[in-house]
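What follows is a set of notes on a single structure, which appears directly below.
Here the complex is missing a single protein chain, while all its other protein chains stay put.
When the chains are written out, they are named A and B in that same order, and each has its own residue count from 1.
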Amino acid sequence: MKKVFVKPVSLTGKQWHYCPGCGHGIIHRLVAECMDELDIREKTIGICPVGCGVLAYEYFNCDMLEAAHGRAPAVGTGLKRVLKDRIIFTYQGDGDLASIGMAEIVHAASRGEKISVFFINNTVYGMTGGQMAPTTLLGQVTTTSPYGRDKDREGYPIRIAEMLAPFEGTAYVSRVAINTPANVARAKKAVKKAFETQMQGLGFSLVEILSTCPTNWGMGPVEAMKWLESNMIPYYPLGDLKVKEG
Amino acid sequence: MAKVLMKGNEALGEGAVIAGCRYFFGYPITPQSEVAEYLARRLPQVEGVFLQAESELAAINMVYGGAAAGARVMTGSSGPGISLKQEGISFIAEAELPCVIANISRGGPGLGGIQPAQSDYFQACKGGGHGDYHLMVLAPSSVQEMMDFALLAFDLADKYRTPVMIMSEGMLGQMMEPVEVREPVTEQYAKPWATNGCAGRKPNIVNTLHLGVEELEERNRHLFRKYAEIQAREKRAETMLTKDAELVVVAFGLLSRVVKKAVIEARKKGIKVGLVRPVTLWPFPDEHIRECLETAKMFLSIEINMGQMIEDVRLAVNGQAPVEFYGRIGVVPSPREVEEAIMAAAEKGGLV
Partner (left out) sequence: MEKQILVAGFGGQGVLSTGLFLAYAAMAEGKNISYVPSYGAEMRGGTANCIVTISDDEISSPLTDTPMQAIIFNRPSLDRFEDSIQPGGVLVINSSLVDRAPRRQDLEVMQLPLTELAEESGAPGSANMIVLGAYIAHTGIVNIDYVLNSFANIFKGKRSHTIEQNRKAFLVGVEYARTRWHRS
């Protein structure tokens, strides 16, 4: 019988600890499929964030490091400077990358560090229980913005992809989402393009992936996908923001 | 081999190159900057990488990545910068990654000053960051040792898979002395744990997260078994005139050389005084101090701080003799000043 669907070799197959309906499972799989298809698993080193993705080293079947909160791009820099011919990726959430790790991501991007960053934006701190993130939308209720995010109190959500795309060091910046099969397919293309950008030595690559957190949003998985579409995409528009060709 | 006149900070940088270090990640801070500046010039000449990080945090995490990749990696800083690096140092110690951290110290707390100081003894020797861990800490006293301890530090780091700190007063970094330049180190430690791509093997994981209660405790016990081994094998100290000493001075770093001179002068005045100079601040050479108890009636800890190492001297002496203290801040006391402190202590102890 012809196999039409298999687990990527680049995943260990260990059962996710993620909540039902969480986008991390989808995104892990996309990254792993791309590693398989590009045949780079044995030369890839991944770096996990602090946040829900902290245990990603349990799931990716390649060399993995677990970094301090927000420091993955600096750790990736150290790895890549030593291992110039290896593929380095970081997997970071919005609290990790856009809040406590803002300096590290900005400078890695501005240096044109030849690493790929998969930035999962689900508008909340998931692991710690749904606190406000730098990407939390205006009006959005979280445990630390119980009256809804107010621009006069908490300021505005940060658009990371738009912020980093103009940097001379960035070679590929794209925003994708995982709310529909079509968007998942586009997300995979972007992940692959990020890896390819690194393999060609073009510079820094980042894919911002809009994802869901049904648990902390207080919704069912389907409802969360709809919420992503009607609330996140209008503020965080999808598409390539920067494509440097080799 | 002909000696070369070198600045302490440069000797340290060259020592790192000789040790095979090809990666330095740092952030400018006085009085450490010459280490970085020297390596910024030197490392590209040996196909190495010098990278000025955006912050102390980034620098230490670049070290984390570079060490995990299996390379000999170094960073340098001073007081306030070391404070910022402590998060990363805690991770590196837990992940058992070898690296060398130079702390060309300045006085604190706060922004403090750039004057010579030994105020970082606590944050160097007592862990410094969160959790239970230690660094190995070496305290050079001459420009030659700035070079030699760089070699020693990289060797110890690889041997025990631990971060090693070289801690010197800022003044030792600035001063110049002739240095016998060592031969390049060619021997490499195997690093089968490195995360450098899993071709032909199972993936390696560098991780410091241990959510299981038993796993976390066992992890700590594992680290402390290693620390016990280091304590058993790597304590280093230099002793001078301690055989018959009734008063034993304990001092480290450049200061210990000032104390040497003062001890010699005080001997001329009939005081039976000797010196124990801890070379490793951690592991602390408590046995070298305890050995003095055969003749010692009192101890005197001299430091360029308000009294930090004295706690370890007291633990070593364990109540068997009084331990006095003399300290300055931001000043290396002169031999005459130290001699006066020795005479005062001797008088207090009835040894005159």
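Heads up, the rule we're going with is that a contact is a pair of C-beta atoms (placed from the backbone, for glycine too) under 8 Å apart; a residue touches a chain by one contact, two chains touch by 3 or more.
All values reported here derive from a predicted model rather than from experimental measurement.
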item: Shown chains touched by the chain that is not drawn here; value: B
item: Contact with the hidden chain (one of B:R257, B:R314 or B:K348); value: B:R257
item: Residue among B:S55, B:Q86 or B:Q174 touching the omitted chain; value: B:Q174
item: Option touching the unshown chain, where B:Q32, B:Q115 or B:T242 are the choices; value: B:Q115
item: Missing-chain contacts mapped onto chain B; value: 3, 5, 31, 113-116, 143, 170-171, 174-178, 254, 257-258, 260-262, 264, 330, 332, 334-337
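Just so we're on the same page, only the chains that are shown with their structure count from here on.
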item: Chain B residues touching chain A - in the complex, by the definition given at the top; value: 23, 25, 49, 51, 53-55, 57-59, 61-71, 73, 87-88, 91, 195-200, 203-209
item: Chain B contact footprint on chain A (complex, rising order); value: 41-45, 47, 54-55, 57, 60-68, 71, 74-83, 86, 103-104, 106-107
